[in-house]
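Only one protein chain is missing from this complex, and each of the others stays in its spot.
Chain naming follows the written order as A, B and C, and within any one chain the residues start at number 1.
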Amino acid sequence: MNVQPLTFHVPEPHPCFGSAADVSGFQLSDAVRVRRPEIDVEASEIRDLAYELIRVLDADGHAVGPWSEACTVDQLRSGLRAMLKTRAYDARMTVMQRQRKTSFYMQCTGEEAIACGFQSALQAGDMNFPTYRQQGLLIAQDWPLVDLMCQVLSNEKDRMKGRQLPVFYSAREAGFFSISGNLATQYVQAVGWAMASAMRGDSRVAAAWIGEGATAENDFHAALVFASVYRPPVVLNVVNNQWAISTAQSVAGGAQATFAARAHGYGIPALRVDGNDYLAVHAAACWAVERARRNLGSTLIEWVTYRAAPHSTSDDPSKYRPQNDQAVWPLGDPVERLKDHLTGIGEWSEARHVQLKAELDEEIAGAAKEAQGSGTLVEGSKCSPASMFDDVYKSMPPHLREQRQELGF
Amino acid sequence: MNVQPLTFHVPEPHPCFGSAADVSGFQLSDAVRVRRPEIDVEASEIRDLAYELIRVLDADGHAVGPWSEACTVDQLRSGLRAMLKTRAYDARMTVMQRQRKTSFYMQCTGEEAIACGFQSALQAGDMNFPTYRQQGLLIAQDWPLVDLMCQVLSNEKDRMKGRQLPVFYSAREAGFFSISGNLATQYVQAVGWAMASAMRGDSRVAAAWIGEGATAENDFHAALVFASVYRPPVVLNVVNNQWAISTAQSVAGGAQATFAARAHGYGIPALRVDGNDYLAVHAAACWAVERARRNLGSTLIEWVTYRAAPHSTSDDPSKYRPQNDQAVWPLGDPVERLKDHLTGIGEWSEARHVQLKAELDEEIAGAAKEAQGSGTLVEGSKCSPASMFDDVYKSMPPHLREQRQELGF
Amino acid sequence: MPSLTMIEAIRDAMDVMMARDDRVVTFGQDVGRFGGVFRCTDGLQGKYGSSRCFDTPISESGIVGIAVGMGAYGLRPVAEIQFADYMYPAYDQIVSEAARLRYRSAGEFSAPIVVRMPCGGGIFGAQTHSQSPEALFTHVAGLKTVIPSNPHDAKGLLIAAIEDDDPVVFLEPKRIYNGPFDGHHDRPVVPWSKHELSETPQGHYTVPIGEAVVRREGAEVSILAYGTMVHVAEAARREVGIDAEIIDLRSLIPLDVDTIVQSVIKTGRCMIVHEATRTSGFGAELSALIQEKCFYHLEAPVVRVTGWDTPYPHAQEWDYFPGPDRVGRALIRLMES
Partner (left out) sequence: MPSLTMIEAIRDAMDVMMARDDRVVTFGQDVGRFGGVFRCTDGLQGKYGSSRCFDTPISESGIVGIAVGMGAYGLRPVAEIQFADYMYPAYDQIVSEAARLRYRSAGEFSAPIVVRMPCGGGIFGAQTHSQSPEALFTHVAGLKTVIPSNPHDAKGLLIAAIEDDDPVVFLEPKRIYNGPFDGHHDRPVVPWSKHELSETPQGHYTVPIGEAVVRREGAEVSILAYGTMVHVAEAARREVGIDAEIIDLRSLIPLDVDTIVQSVIKTGRCMIVHEATRTSGFGAELSALIQEKCFYHLEAPVVRVTGWDTPYPHAQEWDYFPGPDRVGRALIRLMES
């Protein structure tokens, strides 16, 4: 028996896409040929798909392969619009944060296709359990920007009454569950919601959202265990944007296996999808949502993308990742790719693009003005301090009433 | 889109081995042909082994196939002795509990081969992080039975000073970590211990233990994540004895995939082994321990076995499983199988077997007498109440000193 | 009125609510087919089907996590944690999620769930089957925490908890599941049928959350207790012959401060008895509150008789447990001070 001393392995920092596990996924030329199984396929028959990368748009922007048929041109144009709007909204709110009108902001730059494309596969009544990087789910539904902005500004019109950190929206009517700051906790709640839907003979499905870094959290496992045992109608989304604040996906285990493969040990089918390819996103989302709705249980989807922006306005990525990291990222930009595709098939043009952007900027500027009219975190009308004691319970118990009085209300 | 109402799936109770996932494992005739890969094989090259069942002993008790070479006859005889001793110890302690000499006891009947066979693959200095059903790890090392019994009796000589529930042993010199009553928490501690060993350039390895039911706990995931990222020298054992108190393994997800397959999503290699086949246990344990010792990282092993006894002395299995469940269990009894094998090769006989059992019974009766001489939970000399305040901290802080005085010491 | 054990009363509460409201579901480890290791859900799966009462994987976080999701959907889940000692993996879901969901969403979503868990010692369960973690819940804004001391209250409180729109932690003192226990572990076991508070109305009724009850009126000292300790306090009082007023808190949050304050103003002395470790136990909050509200009426310091600040030991169980002797001695000292 060998008695060499052991050595300690710590994953080395590396450009995100250079890792062993990703190589298969980045044989991009083959990706468009990945098969599209029947909706009712057994999990055990599609294990290979967790190590592939489903794509529709090829290097030249053509929609090809078995996953290419899902979208009409109108859907694509509204997808492009939703992505552009999300990006413009992010840019504007980042500026507002820099202007100190609020405390904090988080962008989803580079990942817009995922939330926007996924939302287009859902129906009214379905419920997302999002993280802080799925504003696209709301924007793709044309949820009022002013409402979102008031939340970010924690102003008088904030429906969350100034209680939550910016971007921690809640919008029940939009099928957007209240965001928690605690990573992964909501993943298993989505499973519970879906179990309830099945128990009640409903037809609504749930969508759980998590980042690749947060898959390391314990509740990721809880969600998969319960999804495995009860087969509820839930799509388990893992957004692999390569980074969790400063740590590369290898620190979450991504160098050893794909995140999609996590599903196999639970007998849950998994897809691994180019998350920067709007057409692939929409197609895969439709597949998994239909599977859920047809009572065939849950699907895990790893969406491969890249976090182009800093983690949040509190973050400085130049401290931990190469400057050119995104530039050499092989999956490109989702907005540009969809634009090129639409242009290529004669359904879009540079001029229309420029015009749409201008329109959106104007819409956002108008909304920003309106939102700021109801105050910002630091100026103008304010959330009432007395309201701080509401909603801790459905009705206020005596000790909170006493404390509110102590504060002077 | 289909709008049939959803239905809720709850796994049906069924005889443990009738589930879909197990079928492959129970093509027993093929099991002895399962290949034995090189020690340094890549995890991705042996995914199939998580769905097979490694065996050495065939239906006629012959040792066959690629995993058959690991043991000498002496080792096998001492394995048989360890298993018999474990079984006799369990029987005796169960009687003591029924006689109300202690509060509680847990047997490992039917699973003896796993702990006994595994221990024989370890070296001095290695560390097990066991559950309550691995007394075989100690007994296989001939750890003094009196010491174990004093713990079970919570008497004056109990090295745990009467603090712990019976069977929650701790034996540092024997590489047996203090057992926690909280399921799964120690699985990740084993990974941390192994990380430390690697950090220090040591050559000691760790072994983590968990039941199939407890794999649903969150810390199972934490352990696999950290084992995936840092590749420490730890063997991750999952004892699938088909039951978790009253729930069948399907309630832990076992109907959808094997527990061995859980490892794949983390890029950890996995074996699935007949845990009632002492030769297979020893061979697989040696393979995984060597892999760890050679700095090749962790291995997960699912040991397939059957909990023949009640969960604990507080349990009544007739309430939840068929009476004949174990009788129809296809993997037989580990003691009988090893006995038949040794007899078949002319190295054992019925007479020697009877004699060994008598010897062991006598040894155990002697130990029981000695242990009871130091008191039982209800009679004789007692653990000191004052010692209740020791070891909360390394040295006693003032508030505990005050409380001890309040109690009168 | 039928006489029920605590277990029967708890089961009956779920039965009544499952029959009345098809949004009520119950689940946990060994809860479905087997009916729970303490048999509290025995028969419910047979009666209501496995969509309404079912076994779960061994994952406390998962159990509470799915309960929160189901609650948000609109159900009324009653989740069982097999022992309170095993609630820690679920603590994040309870504290960060269930307790704050209504607040953070400003009422858009809520978690009307009940988390049942057997607590307390006295069964030789050692450190992992004996804990009383109530103070870990009372510190958390957004939770309600209740703990009955008898079958009548158990049923009424559990029905109230299931009907409550907020998350309720429902602690069940396991030592009194089958009979009242006054701490005299060496005496014969008394069944609930001998105790008047085992008489339990049939069908639906509630014991309101937030209301304490004076179990015995007295003039000399107020004893605040809950769960098993109500019985221990009564025994201790009787044995030392002190005219104590015994208040069974029943609901820790919200707390019935008025009943407590009235009593302490009357008696001028107060003792708090609980089984949990002393430091930062719920007794600390009670003591702090009483001296804030009754300072000028107190004739002696508020006294705490509690479990020690050690893990719950096995062999020394009765040295750890604050039994009638210890409570009685402390009562005498308190009357002398």
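Keep in mind that, in the parts below, a contact is a pair of C-beta atoms (placed from the backbone, for glycine too) under 8 Å apart; a residue touches a chain by one contact, two chains touch by 3 or more.
The structure displayed is predicted, hence computed values, not measured ones.
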### Query
Can you list the shown chains that the absent chain is in touch with?
A, B, C
## Note on the structure
The listed residue (B:68, B:119, B:134 or B:185) that touches the chain absent from the view is B:185
### Task
With the full complex in mind, choose from C:224, C:253, C:273 or C:331 the residue touching the hidden chain.
C:253
## Note on the structure
Cross-chain touch to the chain not pictured, restricted to A:251, A:280, A:296 or A:309, is A:251
### Summary
Of A:163, A:231, A:293 or A:339, the residue touching the omitted chain is A:163
#### Entry: chain B residues that touch the omitted chain in the full complex
127, 129, 159-161, 163-164, 168, 170-172, 177-178, 180, 182, 185-186, 188-197, 199-200, 206, 218-219, 221-223, 225-226, 229, 390-394, 397-399
### Query
Residue-wise, where is chain A in contact with the chain that is not depicted?
8, 10, 13, 103-104, 154-155, 158, 161-166, 168, 180-183, 213-214, 216-219, 244-247, 251-253, 314, 319-320, 377, 382-383, 385, 387-389, 392, 399-400, 403, 407
### Message
What does the interface between chain C and the hidden chain look like in terms of residue numbers?
### Response
85, 88-89, 91-92, 95-96, 99-100, 103-104, 127-128, 135-136, 138-142, 253, 276-277, 279-285, 287-289, 291-292, 295, 298, 300-304, 308-311
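Basically, only the chains that are shown with their structure count from here on.
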### Message
Going by average Cα coordinates, which chain is farthest removed from chain C?
### Response
A
### Message
Need the CA-centroid distance for the pair chain A / chain C, whole Å please.
### Response
41
#### Entry: Whole-Å gap separating chain B and chain C, where each centre is the average of the chain's CA atoms
36
### Query
Counting only residues that touch at least 2 other chains, which ones in chain B make the list?
8, 10, 216, 218-219, 251-253
### Summary
By the touch definition above, chain C meets two or more other chains at residues 51, 56-57, 59, 61-62, 89
